[in-house]
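Dropping the structure in here first, questions after.
What you see is the complex with one protein chain gone and the rest in place.
The block that comes next holds chain A.
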Amino acid sequence: MEVSASASTAAVTERRGIPAASFVEDVEAYLKQSGLDVNSSLGFLQERLQQYKIVEMKLLAQQRDLQAKIPDIEKCLDVVAMLETKKAAEEALITDFEVAEGIYARTKIEDHNSVCLWLGANVMLEYSLEEAKSLLEKNLENAKASLEVLVGDLQFLRDQVTITQVTVARVYNWDVHQRRIKQAVKESKS
């Protein structure tokens, strides 16, 4: 990431609704430019941090959902693949599946031509094996792509949080530094 030394903002000003934290090159110049005194600027930065925290919670929840969804889709693909091999071998598939919690029933699946897929919203559709496979594969790809984007968002967000935290510390330290200088000047005069 090559950024010119004179720029005080990050290369992106925001990402998908998350405002970027502008990097402060020099604390004094930053305070003069914003026209805020130390406490107000610290307040503003703290508020920013809270906002970031809220967004982070939201993104983490989305990430958890996606991470649960992906293995589910993969399991469905396994079952479809199994049916395909059985179809090719022209054998019936005997399985035990769960009828209710803890109760399993034995079934013999002879017609391997179609499966029903749960699409959500209480809707289930019947598909041929090939259609089911391509639909599931598409869903899997979409889920994985969304997850990648989400992870990128989270990384960006965490970077902004870090930048803001460091700015808070620097503004605070600068303020203390100033007070110390003033105090030293006062003491040397008296």
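Note that in this section a residue touches a chain if its C-beta (ideal position, glycine included) is under 8 Å from a C-beta of that chain, and two chains touch if they have at least 3 such contacts; residues count from 1.
Operating definition for what follows: contacts and distances are computed from a predicted model.
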Which listed name, "Translin", "Trafficking protein particle complex subunit 2-like protein", "Prefoldin subunit 4" or "Dynein axonemal intermediate chain 1", is the one UniProt assigns to the chain that has been left out? "Prefoldin subunit 4"
What residue numbers in chain A mark contact with the hidden partner chain? 1, 3, 5, 7, 23, 25-26, 39-40, 42-43, 46-47, 49, 75-76, 78-79, 82, 93-98, 104, 155, 158-159, 162-163, 165-166, 168-170, 172-174, 176-177, 179-180, 183
